[in-house]
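Complex shown without one protein chain; remaining protein chains in place.
The block that comes next holds subunit A.
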Amino acid sequence: MRPDRAPWWLKAMAGGGLLFLHLPILLIFVYAFSSEAKTFVWPPPGFTLQWFGRAWARPDIWEALSLSLRVALIATLVALVLGTLCAAAVARTRFFGREAVSLLVVLPIALPGIITGISLRSAFSLADIPFSFWTIVLGHATFCIVVVYNNAVARFRRVSGNLIEASMDLGATYGQTLRHVILPNIATALLAGGMLAFALSFDEVIVTTFTAGQQATLPIWMLEELVRPRERPVTNVVAMVVVLVTLLPILGAYYLTRGTETVAGSGK
């Protein structure tokens, strides 16, 4: 038996570390209600709900939000298809170059984002591709593949190959096997991977600055506000909303894959 008595200083350091991770994010929530408009003064002189109405009435925020959601949706769909295909190939068979394929999938997220960003930008400029909605999607899908892949590959390894063989031996086609045997087994892993990919795409900023041209996704909008602040209280409100929007898919992915050996998201 492992002794469960941790010394008090270890508890204090571990608990303190967790607080250090969470307090700054919670602080945003307080500032979103602060009645102070010009500075970041602490403690807030008073509390108000007026900034929510102000943010609601800003068309630029709605446009940015809508662009972010559309990009995240399409990038997630592309990543789901490509990541699952890749995971199916790597998990179930051994072939020449298998290691290289898994390295290739991880590379867009292992290299600093700025490298991915500037690489894509160089390629667009060499190939004379103008910036558009699709150039953003292209960048996002590239680094989202790995998230879906990680979740799917872990699940494929646990799905017994016998099931698929039995289905095929009993005369099912690949289409039927996919629909009735494979998909029900991997569905939650795909859903979890898709949610994480969505969250990743929704708040990506580094690659996006290089592939977006003049359009603003919500993170780009926030970055603009950070560099050249216009209305600080509205930024506070948007920051709070962004935290809440990304929180849901992360919690969802956690509950979907809880109890399996690999929990979604452990390798961002």
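Assume a residue touches a chain if its C-beta (ideal position, glycine included) is under 8 Å from a C-beta of that chain, and two chains touch if they have at least 3 such contacts; residues count from 1.
In the analysis below, contacts and distances are computed from a predicted model.
Think of the chain that is not pictured: of "FtsW/RodA/SpoVE family cell cycle protein", "MoaD/ThiS family protein", "Spermidine Putrescine ABC transporter permease component PotB" or "Lipopolysaccharide export system ATP-binding protein LptB", UniProt labels it "Spermidine Putrescine ABC transporter permease component PotB". Residue A:A14 is the one among A:A14, A:L163 or A:A187 that touches the chain not shown. Touching the chain that is not shown, out of A:T93, A:N162 or A:Q214: A:T93 (per the contact rule at the top).
The chain not shown here touches subunit A at positions 2, 4, 6, 10-11, 13-14, 17-18, 20-22, 24-25, 27-28, 31, 39-43, 78, 81-83, 85-86, 88-89, 93, 95, 101, 104-105, 107-108, 110-116, 118-123, 125-126, 138, 141-142, 145, 168-169, 171-175, 196, 199-200, 203, 205-206, 209-210, 219, 222-223, 226-227, 235, 239, 242-243, 246-247, 250-251, 254, 263, 265-268.
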